[in-house]
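Please read the structure below before turning to the comments.
The other protein chains are all here in position, but one chain of the complex has been omitted.
We just call them A, B and C in the order they show up, numbering each chain from 1.
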Amino acid sequence: MAESHTRSAYGTARQAGGGRRSSRRPAALIFFGAVVAVVLFVWALAAAFEYVDGLVVADSHRVAETGEIVRTRFGGPLTTAEIVDYLPERLRFRPVSWLFWPLQFSLVRDAIAVTGLVGFVSVFTMYAIWWERKVAAHIQSRLGPMRVGGWHGWAQSLADKIKLLTKEDLVPAGADRILYRLAPYMAFTPVLLAFVALPFGTYWVLRNLDVALLFVLAMLGIEVIAVIVAGWASNNKWSLYGGMREASQMVAYESPMGLALLVPIMLAGTLNLAAIGDQQQAGFHMWVVFRNPFAAVAFVLYFVAALASCKRAPFDLPEAESELVAGFMTEYSGFRWGVFFFAEYTSMFVVSGLATTLFLGAWYSPLPAGWGEALAGGGVVARAAHGLLFSGPLWFIAKCVALVYVQIWLRWTLPRVRIDQVLYLFVQVLLPLGMVVLLGNTLWVFLVPEDGIVAVVANTLLCTAGVIVAAAFLGVAVVARARRYRLVGSLAVDHLPGA
Amino acid sequence: MWTIGLTHYLILAAMLFCIGVAVIVTKRNAIGILFGVELILNAGNLNLVAFSRYRGADIAGQVVAMFGIVLAAAEAAIAVAIVVNLYNATATIDVDSATTLRG
Amino acid sequence: MAKLTDKMVEGQPDLLADLDAETLATDDLLTEEMLVNMGPQHPSTHGVLRILLRTDGEVVREATPHIGYLHRCAEKIGENVAPFQFIPTTDRLDYLAAMNNNQTFSVAVEQLVGIEVPERAVTIRILMAELNRIASHLVSLGAYGLDMGAFTPFLYAFRERERIMDLFEAACGARLTYSYITIGGVTMDLPDGFTDACREFLEYLEPKIHEYNQLLSYNQIFIKRAGGVGVISAADAIAWGLTGPCLRASGVRWDLRRCMPYEGYEQYDFEVPIGLPQGGEPPVPPGVPQPRVPRGVVVGDCWSRYFVRVIEMYWSVHLVRQALDRLRPGEHKAKLPRSLKLPVGEIYFEGENPRGQLGFLVIGDGSPVPSRVKVRGPSFNNLSITSHVCRDCLLADVPAIVGSIDIVMGEVDR
Partner (left out) sequence: MRHALRWIVMAGVWSALAGTAWGAEAPVPPAESSSTILEAIAFYAMAAVALLSGLAILVSRNLVRNVVCLLAALGAVAGLYFLLAANLLGAIQLIVYAGGTLVLITFGVMLTSRPGSDRQLVRGWERIAGGVVCVTLFIGLCMVLLCTEWATVAASAEPTTVAAVGRALLTDYLVPFELASVLLLVMLIGAAYLVRRDGESGAEDDADRC
């Protein structure tokens, strides 16, 4: 490359690059090993998901036939006998049934589910932080964390967590000690609770609330108070500014967000997230975002408001580091600071989850569901293939992660807007737009027949647009990689692994 | 004791109501009084919902409670506006000091 | 907020006395005015600058810069050492444009003593000065993005700057404080292959500037944040003694390289960009895509100041190319006595630095050590307009304005 020529002629002593051929091979091995491991892991997960899914589905079918109380959510009544019945032939011996014995108590199942959720949230946030740093670094032509753990610094977040745990936990003089200590948990608990009602699959929800959407929104709203309280309790003017900004920003973004969410609610006719998701299973042309033009606009509207709701750039005013030092987090350090961080990344996942469930086909793959029916009844392998290709929590997580990626991408691309511009944007631009969208959607539902030519044309056009966007994104990525448009530039130090 | 009935909710609501009244009576601070009002409204709503539940899932109670929440939101907005005005006029939100009609 | 109001009064009675009664009377009876310290430890004050803000909510009523946290007695040092020995101190004035500082001081002393600088040395000086102008503007551009919350342009700018640093390092061995340009020429001749490496870098850089425009300059959010904010009229700019891009952005076509040429700048072909209203097309060198000032920009606002620097980078690239073309073999330094005696007399010389006009007053008394060295720093004068511009703007505009003025505290405090 051109750069390397200049560097070799006029670089500094740090590029002593010649004699480290030997370190290349382990790197390649690690890379391919990681690829294989990830594939295996995903496959195993899909199998596991599909298996548990099958448990519940089988259960619900049986119940429906025998006319008992129908409880189709994960957490419905299961008996040991039923679990054992579902096991493959080879595994049906007594110790296994004893193994599954605790599962028949709903409290046990809840405990397992809660543990799983908390574990998922912790792992997700930890890797989201690492991932954000990597994405940011690659956007900025650097490498980001490369050392801790080996392969691309995968253990960096873990190390950071340990560092944060051992850091001194300061409470500033003159702070309101109770509220100062309480605020991080007040921020984190609601977003964690939002997972109670957030479905990862038809049966993959802790509590299938009929008002799940409102519940999740309420939890996102309560987080705001924690930020205000944190800002106030810190006894720091910058923090106070952060808190007040969050309050005014929240007043502004809530209404357009609510209006945008009314569109999928209106199309689905329910507030139950699992039900809304299930309505989109027929393939990606049935996704709400492609249903009609207004729904597409509503998706964009919701996503913009969601950025503000997670305090992500360009709406990261409460912690605007170039203006308010760190906003409401200025005085926080150590573990409490980390908790705020966790809350931010978790809420990123929650708003992405809402967007996925409401607009982007929830936990269903873009493939038409009919193609998967042949696989549905088969053995474990067929089931795993079904889970991998057609539906299941993996698809939900993948879509959410894609949306989280978009949020990260935006953050490292856009400058920050000013507080008056935020208020203007949400109250005077997006709120009227939301009203128009809502009205338009209402009229569409009433006037346009579902199988009519207008609906089909609009649906086709929107689907095409969606495919083009996705293809363009993938195409740019593939072409750039093929032609070695690597962003990593001269700021990357040569002797780091992976450089 | 372990079977929760209508009376439990009614007594709880009565307690909340009385605490709300006590807050209103003892606070001089306008916003503090607002807190008391919110507690009282909540007690009332709780009553309505409890009756709605224990009288054959009559939906009327819930609907009225919903109107109660709407009213509370409206009341809070207006109250905060008035309090801010009071503060701008008298530099305090002590309700005892708002003695003139021409604020 | 109650506690905060208490705290801010403590220990600062003099500042509270400044609260003008008029503001208090016209506004509502008691809007909570707060005194907020922006700096000296603040992410966007570009060093140890402290700006005292009197705010009413998000609105800044008054901004008072407080300086002196980086004072190192540069002028006093100049009165105690020979001019040669003062060169390293000039590096540390505006440490982002050390080459330009060296050059200005060298020219001042050369004019006082009457030294003829060889042709090649002059060309190398212009080459280095313009390269350093690019490096300095790159930092300014990137840091301005940072002030606006855009992280990425900062690292791009530093990536490019690193390559200029590489070139400088090849020439003189230092990456920040060069002391390369010295009295009578430059300390050492250019190394072999420098010209090619430099040309290659210019080829690489020019399209990158266009990329920055796409990424940052024409970004709608950026335009909304910087356009129409912190407008300085031409009259104000002149009255406050603004120089450099800050002055030119207000529409005054004043560049010492063009108006009072030194070091043979008159023989070079370049244009002086100024701030233009929306739709304006600033002049650019041939072969560069024509930029256009977007909607929402006013002459003299933050965006204009920012954009003048971007256009200047194009022209500096053009100038470096010309200098490379003019490079002929020859002496790189005039023959000078070991101990240079300064004649009795004084000289005041100003050169066009990236941040404005850097002036040196050198008074000689027949000894090798000047009896007085006075520095006129552009950042110091430019900074003085802050309190005038930051009146009744929003809190978020303060970093925008201070960043667009582009100060280096090393030069403000000296």
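Throughout what follows, a residue touches a chain if its C-beta (ideal position, glycine included) is under 8 Å from a C-beta of that chain, and two chains touch if they have at least 3 such contacts.
No experiment lies behind these values; they were computed from the predicted model shown.
The residue from A:178, A:447 or A:482 that touches the chain not shown here is A:178. Taking the complete complex into account, residues 1-12, 14-23, 25-32, 34-36, 38-39, 42, 45-46, 49-50, 52-57, 59-60, 62-63, 65-67, 69-74, 76-85, 87, 91-94, 96 of chain B touch the chain not shown.
Where chain A meets the chain that is not shown, the touching residues are 176, 178-179, 182, 185-186, 189-190, 193, 196-197, 207-211, 214-215, 217-219, 221-222, 224-225, 228-229, 232-233, 240, 243-244, 247, 250-251, 254, 270-271, 420.
One rule holds in what follows: only the chains that are shown with their structure count from here on.
Our note on geometry: chain A versus chain B, Cα centroid distance of 38 Å, whole angstroms. Mean C-alpha position of chain B lies 61 Å from that of chain C.
Centre-to-centre, using mean CA coordinates, chain A is 44 Å away from chain C.
Shown for chain B are the residues in touch with two or more other chains, of which there are none. Interface of chain C with chain A (complex): residues 1, 3-4, 7-8, 34, 36, 42-44, 57-58, 145-152, 155-156, 158-159, 162-163, 166-167, 169-170, 193-194, 197, 200-201, 204, 215-216, 219, 221-222, 224-225, 394-399. The residues of chain A lying in touch with chain C in their complex are 2-3, 5-7, 9-12, 136, 139-142, 174, 232, 235, 237-238, 240-241, 244-245, 313-314, 316-317, 320-325, 412-421, 489-491.
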